[in-house]
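Data first, discussion second: the structure below is written as structure tokens.
And now, chain A:
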Amino acid sequence: MSTAAPTIKTKTIDINVRHVTRLEGHGNIVVRAKDGVIEKNEWQVPEAPRFFEAMVRGRSFEDIQTVVSRICGICSVTHSFGALKAIEDAMDIKVSAQTSMLRLLTHYGEQLESHALHVGYLVAPDLLNQKSVVPLAASHEDLVKTVVAIHRVGNLVMEKIGGRKTHPIRLLPGGFSMLPSEADLRELMHELEDTIPRLETLAAAIADLAGGLPSFERETEYVALVNPPTYPFYEGQIGSTDLNTPTPVADFESVVNEYMHPQSTAKWCKWHRESYAVGALARYNLNADYLQPLAAGAAHSFGLKKGVCNPFLNNVAQVVECFQVVERSLQLIDVLLSTGITQERPRVSPKAGVGVGAVEAPRGILFHKYEFDEDGICTRANLCIPTNQNHANIQLDFEAFVPQIIDRDQDEVRHLMEMLVRSYDPCISCSTHYLNVEFV
Partner candidate 1 sequence: MIARSQLASPEAVRAEPDIYLPSGATVTDVKRLTPWEKYFKFKMDDERDLHYMPGQFMKVSLPGVGECPISITSSPTRNSGDRLEMVVRAVGSMTNALHALRPGDRVGLRGPFGTSFPVTGKMRHKDLLIICGGLGHVPLKSVIEYVLDERHHYGQITILIGNRSPNNRLFIEQILEWKQRDDITCMETVDVADPNWGGNVGPITTLLPRVRLFSPDTVCIICGPPVMYKYVLRGLESLKLDKSNVYMSLERRMRCGVGKCGHCQINNVYGCQQGPVFTYKDILEMGEAI
Partner candidate 2 sequence: MIKPRIAIFDFACCEGCQLQIVNMEEELLSLLEHVQPVEWREAMSDQSDDYDIAIVEGSITREEDANRLREIRKRAKTLIALGACATLGGVNKLKNLFDLEEVKTAVYAESASLPILETATVQALHEVVDVDYRIEGCPIDAAELTYVIKCLLIGRAPAPPNYPVCVECKLAENVCRYDYDEICLGPITRAGCRARCPSNAFWCFGCRGPVDDPNVHAATQVMEQYGKTVEDLKVKLTLFGTQ
């Protein structure tokens, strides 16, 4: 695909996509160009603000994860972990090795489920020129069934360990309300083993289609958890491609630097540059050296090199991560089965304090911070979600990408821009901070 600058500048374009489809949450694309001159080029988010940070005030630490899990259905496990880690940080609660392993396993389940959903249900129709997965189920039945099977296993992991596919029940400060049985773990092991060939099928299909992805590149800063020698999702410090040493999680406010942009009504984030990106590609760019063999092999076969800066390749990185989480899950189950499950139920007594939790949501790094009084009642909260951190980056991508494609058909321009937005896997219902936007 050509990305050469347009030569004929007589086109008039008026794109106003209210509520981009196949997206979690509501986002608008507004582009106006006259005679090739771009007058307006904006990514807007009209999601109804939900005010979670205000709503959790007055709630007991026991109820926090139940409430904030409801920020987002797709990353409910991640939000629960953000809260649990912050609570445990604030109250000096130590969790057992078993708890850490089971949490990680649940978290991997969510990554698998979310990536399968995003790549298979939301992005694949773009690559196959369909409007949704519904007609795809007829035209590419085998591929859809493969995706469904991968997705189901991701869900199964969350259900067997967290107690439910969405909005986990068993995850508590300090541990689990209930533990999976060894039979559950064995079932998961078989299902995960069966997932590997399915992932290979999916990867092959995506590799065939990846050539159709625009070859658009824009250098930016990538931010993700780092914790050498692992490819971290759940534990680590804040890493940046612009920085050699990691930043402690407790200092996350100096990373996100939320600010008001004069041209937009949205709160944006920036660190060392005008914008930064989080998500699968950011994790890949920072941690690719620590991938498991199958994941590394998949990356290699995609030709995905560390340092890549084409946002469209985020979807390819998601496929690589699917391998990663399945491989790691199998290893964890192995350990858990060989040591056996120890029955333990956390008994936590509250105390006053401030705590921060950072975890990788499928779509990027997430920060939760809470303050509690001596009864464990929440008095303040600050949550910074990945899509917020990507917002400025999406806008800057728009600014770089639109001039490259402005000579195309209006429909094609719109389609490419929707694809660009979708590649970020934005999860706008998470948006506790979205302020936007002019409604055209």
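In this text, a residue touches a chain if its C-beta (ideal position, glycine included) is under 8 Å from a C-beta of that chain, and two chains touch if they have at least 3 such contacts; residues count from 1.
Here is how the candidates were picked: all candidates are chains of the complex that A comes from, given by their letters.
Worth saying up front: this structure is predicted, and the values here are computed from it rather than measured.
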For chain A, which of the options 1 or 2 is its touching partner in this complex?
2
If you look only at chain A, which of its residues touch candidate 2 in the complex?
19, 21-26, 46, 48-51, 53-60, 63, 66-67, 70-74, 76, 117, 121-122, 125, 131-134, 137, 144-145, 148-149, 151-152, 155, 163-167, 169-170, 172, 177-178, 260, 265, 267, 345, 429, 432-433, 435-437
